[in-house]
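Note that this is a trimmed complex: some chains were dropped, and none of the rest were shifted.
Labels run A and B following the written order; every chain starts at residue 1.
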Amino acid sequence: MSDSIKKPSWKEKLHEIIYEADTKQGKFFDVILLIAILASILLVMLESVESFDNEYHTLLNIGEWIITIFFSIEYVLRIVSIKKPFKYIFSFYGIIDLLSTIPKYLSFILIGSHNLVALRALRLLRVFRILKLGRYVGASNKLLLALNASKAKIAVFLFFVSIVCVILGTVMYMIEGAENGFTNIPKSIYWAIVTLTTVGFGDIAPQTPLGQLIASVIMILGYSIIAIPTGIVSSEMTKTDAEIDTNTQSCPTCLKEKHTKGATFCHNCGSILN
Amino acid sequence: MSDSIKKPSWKEKLHEIIYEADTKQGKFFDVILLIAILASILLVMLESVESFDNEYHTLLNIGEWIITIFFSIEYVLRIVSIKKPFKYIFSFYGIIDLLSTIPKYLSFILIGSHNLVALRALRLLRVFRILKLGRYVGASNKLLLALNASKAKIAVFLFFVSIVCVILGTVMYMIEGAENGFTNIPKSIYWAIVTLTTVGFGDIAPQTPLGQLIASVIMILGYSIIAIPTGIVSSEMTKTDAEIDTNTQSCPTCLKEKHTKGATFCHNCGSILN
C-alpha cells in the first residue's frame, strides 16, 4: 500500500494509522490508544471502591463518558477504514471492542439495574487490546516460541498434578473429615491444590497428626516438582538460544541449513561453505 | 497378531480392542474408558458434597450403578480375552480394577455401614487407570527419562531437606514452646516443613523475636534451595534434549562426533558419513 505511486485515499491513510504501526502517526495512535485503555481500566477499578465512588462520582462519570466516546469513535473509524468491515466486526478483537464500549450506553438505558457491576466489568475487556499491542515487542515472540515448544510436556505435568491433587485431596477428606474443615471431596481437592502449589492460605489446615504427615508429603512434593515445569522451560529456552548459535547460511550446493557456526564443509553434501 | 493370515478369533479381536490402541476400535475403547473413569470420579466427588447428595441422591445412585455395571463388564471382558487371566487379575491394574468396581456391590450388602465413605473412595482408584492411558503421550516418556536420570540427586536433596526440618523444627520447639503453638517436636517439624517449602499456612506462627529470626533463616533457606531440584531437572532436560538432536556416530575419517541428525557429510572434514 505504501509502495503504490498513486496518492492514497483518506481511507487508506486512516487504515495505515489505525491498523499499522510502521508510520509515525500509526505509532502515535497506538500510544494514545494504550493510554486510553489504561485510563479506562483505572476508572473501572476506582468506581468499585465504594468510598472513592461516593466522593468523586461525577468526576468518574465524566471520565467514563470521555473514554466511551473516544472508543466509540475509534470503533466507527475501524469499521469505516477497513475493506471488509464484517471480518473485523466478527473478529475476536472486534467483538471485544464493541462489548467494552457499550456498557456506558446500556447503563444509560438500564439505569438502576443491578447488573451494573457485570456491565462495568465488560469495559475491562479492553485489557486484551493491550495484549495485541504486545506483538510489537520482539521478546514476547521468543517467549511464546519456547512456551509453544514445551506445550505437550507442560500439559502432561498439569495432568499429573491434577491426578495427584484428586488422590491426595480424597485421602485428606477421609483422614481429617468435616470436623476439621475438609467438608467434602471437592473442597479437600481445593485444599490439596492450595498446598501443593505452596500457596497455603491457611483457611483450612490439617489438625490430626496423620493429616499433618500427609500434608508434609504434599508440601515437599509440591516444593520438588515445581522443578519440572521450570526444567522444561529452561531447557527449551537454552535450546532456542543454541539455535541462534547455528549458522543461518544455507549450503550453496544443496541448500541445507543449520550448519554449526564455523563449519567449513556442508554436513549434508560435503561441498565447501562460503 | 494383526499380521497373521488366519482370521483372528473373537477373543483375539477383543484383546486387540481392550489391551491395544493401534486399531480404530482400540482407540475408541480407550476414549470411552477415559470418559467413564472421569465420570465415576466426578460422581464420587459430588456424593461427598452433602447438600448436593441430599437433593440429587437418586440421580447419583443411578449414575453409580451405570458406571459400576460398565466397569464390571469391562473387568469380565479383560479376564476372558487374555490368555493368562491370573497374570492380569493379580497385576497392579487388575487389583485396582477389581477394588474400584466392587464398592457399589459391597454397599448393597453392608447397607447403613459407617465404612461407606472409605468404600466410595476405593472407586477413586480408577484414576490410576488414566495414568496407564498416559503412556500414549510421548512427552510423558521424555519427562520420565529426565526424572529417572535425576532420581539419585533428588533423593539426596529430599534427605537433606528432611534433616534440616528435623533440626530446625526441634530448635523452634525449644525457643517458642507450647505456649506459642509449638506443642511438640513432630508438630514443630511439621511447621518447619510448612515454612521451608514456602507454603506458610499461618496456623502456627512464631511469636518471639528469636523465633521470628530463625523463621526468617528457614524461609530464606527454603527460598534459595528450591534452586537445587530445579537445577537438577533443568540440566538433565537440557542434556536429554541435546542428545536427541545429535547422533552418536563419529566421522570415519576425522573421528569428529556430534553430527546433526541426518547429516550425510562430516561438518569437519567433508568426508562421507556411514
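By definition in this document, a contact is a pair of C-beta atoms (placed from the backbone, for glycine too) under 8 Å apart; a residue touches a chain by one contact, two chains touch by 3 or more.
Remember, predicted model here, so these are calculated numbers, not experimental data.
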Total copies in the full complex, given that 2 are placed here: 4
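Criterion: only the chains that are shown with their structure count from here on.
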Nearest 5 degrees, what's the C-alpha rotation angle taking subunit A to subunit B? 90
Where on subunit B is subunit A touching in the complex? 41, 44-45, 48-50, 117-118, 121, 124, 127, 130-131, 134, 137-140, 142-143, 146-147, 154, 157-158, 161, 186-187, 189-190, 193-194, 196-203, 222, 226, 229-230, 232-234, 236-238, 240-241, 245, 259-260, 262-272
So in the complex, the part of subunit A that touches subunit B is made up of which residues? 152-153, 155-157, 159-160, 163, 166-167, 170-171, 173-174, 183-186, 189, 195, 198-202, 205, 209, 212-213, 215-216, 219-220, 222-224, 226-228, 230-232, 234-236, 238-239, 258-260, 263-272
